[in-house]
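For this view, one protein chain was removed and the others were kept in their places.
Order of writing sets the chain letters: A and B. Residues in each chain are counted from 1.
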Amino acid sequence: MIQEEEKSPMKFQRRTVLKLSAAALAAPAIIPGRLAANDPIIFGAVAPKTGPLAGGAAVTHWPNLQLWQTQVNAAGGIMVDGNAHPVEIIEYDDQTNPGETIRGVQRLATQDNAHFIITPYGTGLHIAAAPIFDRYGYPQVCVTAITDQGSELAGQFPNMFFTLGATTPFAGDVIRVLTAMRDAGQIGNRLAMVNVADAFGIELMAAGMPLAEAAGFELVYETSYPLGTQDLAPVINGVKDAAPDAFVAWSYPPDTFGLTEQAMIAGLEVGAYYTAVATSFPGFNARFEGAANNILGAGGVNPDLPSFQEYEAAHIEVTGQAPDYWASATTYGSLQVLQQSIEAVGLDREAVSAHIKEADFDTVLGPMHFRDNNFNQAYWTVGQWQDGVFRGVASQNRDGVAAARLKEGWA
Amino acid sequence: MMSTTDIRTIAIAAVAIGVCALLPLVDQGYWLSIGVSIAMFTVLATSWALFSGPTHYISLATAAFFGIGTYVTGSFYESVSFWLLLPAAAIVGGLLAGIVGLATLRLSGVYFVIFTLGLAELVRQVITWAQNMTGHRGTYVLLDFGSRSVEEVIYWTLLGLAAIVYLAGWLIGRSRLGFALRIIGDDEEVARHSGINTARAKVLLFMVPGAVAAATGAALAPRYVYIEPALAFTPLLSFQVVIMALLGGAGRLWGPLVGVIPFTLLWEVISATFPNQTTLLLGAAFLVIVYVLPRGFVGLLERARARAGGGA
Partner (left out) sequence: MDILITGLLLGGTYALIAMGLNLQYGIARIMNLANGEILVAGGFAAFWMYTAGQTSPYLTIFVLAPVAFAVNWLIYVVMLRPLVKRAKSRGQLEVDAILSTFGLSFVGVGLMLAAFGGDYFNYSYLATPVTIFGDNFGLNRIASFIAAAILCAALYLWLNRSRAGMSIRAIAVSPESARLVGIDVARLSAFAFALGGAVTAVGGALLSAYLTLDASTGVIFTLKALIIVIMGGVGDVRGTIVAALLLGVIETLVASLIDPGLTLAAAYALFILILLFRPRGLFGRGAA
């Protein structure tokens, strides 16, 4: 006992010393001013390389950073004040942990003195990082954050911009596609809707259910299943027993694959089959081949757009893999937004944010602007695998919408 | 009775915590965010060791209580003051720990370990399911503390919690409960024969980390802003806490602290320097520590002390 009491003060002294030396080391952040010619512009990036969201980030997020950096540098760099500056990207792995995301963004802002920081990956990590982006005045051009709270968030964090859309129009467009198919006499009125019990699935379900009912659909089956469910046979069997005309799953990557394989095995006969995230991954089509034909999914692109075709070819050439047909191009587009703003107003982050708020941007997805409450109002919402190509079949204010086709069998 | 050493200990502790509290005045950014991590793991690991040190039970339930705490804040912060939510979360966490303790502390060794792990997953599933049933839209904690930044307030809150945990640990060490626990830790049979209610002692003590972890979760919710089960109940947290506490040494009140600080800094250095091999190197560093420091940093320090003492 005595020994212990003697030791206790030591603990506190040690900690004090450490804290003080830590504080002494904390040099004030250098505000980057003018760059010498050829100095690189430093971009920071924090996103999952490991953890539950790593699989999605490896398809959608990281390859686009690599592609963009390669292309910009091949073209000489970003033009600031008449000089071309190469792009340098500092990458951190946040291990899908919001605490690490926060620390990574902090580190980029204050230790690495990054000129700009690329937004993280996934709704939760985006929003966890928002206060730090805000504190240091970094513009945050969000991609994989789908939320209905956009205007509140943009109110609190004025430099936060949203590119991929909001929850309600997202769910609404799925219902719109189904309604159009029903009104054309292609499918009946019976709808089965399931969701993965995680933030994303729960939000879309909450938004989608009333919309489906308002559109006059009869909900014959609705349920949720936990993230990480290894066998989705009971869900698909329940759906099958309810004999719906259309099936909608607000799903995440592992279960998007699991549901579809099970639906294929059970021979689920529906005129419209929708799964959400990862349906647009090239791996989805590669795995299910013919059976993927006419499956609806979240996202979509206009594959006939020359700028997109060019982007897709470059993506395959530089990264060795095809982009996904939803958020990949948007991720790239968000980097173009940053790039074009920097070229317009220079490295002053406040000016860049102000520019993003006002200007029109030309991206691989087509034109984009953020004048409505920091929200890009032109985005794809529903796509469909049509003969090996994932085509957008519904969008908010985007051109090139294809007609949705009837799902006929799993051959 | 308070001896002079006691008074000195308390005074030095108070000064030390006071000095730590100055950190936000020096740096609001990077070092403060590391400070938050250190403070958080100090609170969690020290309270964990209060129970696991003397009883040798390894609990992996930290994430369960932590997650419950974040949900207490996430669900009620709009209607109830943030400062009331912290004790509320502590009460909820403590009660749950009490119930769990009553049911399970007769399990021995590894069964208890896996049980607590299952508990965290069970709680997470039930909360997710309830959220789904109520058609809950995303849980956002947008708190504003006026002129003070959220990070700063959270840091001070965690320091306050750390002070409470140390005080509690110190008092328990001096109390009948602490005495009973030490006997239980040495030999449970002996304890039972000498008339100690071992079950009650263990349950009471298990409530401490439960309550503290819940309060920590409640305090950190505004930092995460967006609360979702996968992030709030991440099993990794439970393992991190165990590992930091064991690295430091669970047998001493100050043991976990000497595990938390080097580990957090090491984690930070590895994350910053090797972004593509972060996980690989963390694992490797970890293995090195396990093999080189079998008794934790406490063991190392005590050996060094013993050697110094022997030489003198």
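The criterion applied here is as follows: a contact is a pair of C-beta atoms (placed from the backbone, for glycine too) under 8 Å apart; a residue touches a chain by one contact, two chains touch by 3 or more.
Please read these numbers as outputs of a predicted model, since none were measured by experiment.
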{"item": "Which of B:Ile7, B:Leu25 or B:Val126 contacts the chain that the document leaves out", "value": "B:Val126"}
{"item": "Residue, one of A:Asn64, A:Thr101, A:Thr144 or A:Ser224, that touches the chain absent here", "value": "A:Ser224"}
{"item": "Option from B:Pro87, B:Gly160, B:Pro235 or B:Gly299 whose C-beta touches the chain left out", "value": "B:Pro235"}
{"item": "Residue touching the undisplayed chain, where the options are B:Ile10, B:Leu177, B:Leu266 or B:Leu281", "value": "B:Leu281"}
{"item": "Hidden partner chain, residues of chain B it touches", "value": "56, 58, 103-104, 106-111, 113-115, 117-119, 121-122, 125-126, 128-129, 132-133, 235-236, 239, 242-243, 246, 276-287, 290-291, 294"}
{"item": "Contact footprint on chain A, counting only the chain that is left out", "value": "48-52, 54-55, 57-59, 62, 96, 194, 197, 223-226, 228-231, 233-235, 237-238, 253-254, 257-258, 261-262, 264-267, 278, 281, 283, 286-289, 321"}
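Definition applied: only the chains that are shown with their structure count from here on.
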{"item": "Chain A and chain B: spacing of chain centres that average the CA atoms, whole Å", "value": "33"}
{"item": "Chain B contact footprint on chain A (complex, rising order)", "value": "2, 4-16, 18-20, 22-23, 25-26, 29, 49-50, 52, 90-93, 95-100, 102-104, 106-107, 109-111, 123-124, 126-128, 130-131, 135-136, 147-149, 152-153, 156, 195, 197-199, 202-203, 205-206, 209, 224, 226-227"}
{"item": "Sites on chain B touched by chain A in the complex", "value": "5-6, 8-9, 12-13, 15-17, 19-20, 22-23, 26-31, 33-35, 37, 125, 128-129, 131-132, 135-140, 142, 149-151, 170, 173, 223-226, 228-231, 234, 236, 252-254, 257-258, 261, 268, 271-272, 275-276, 278-279"}
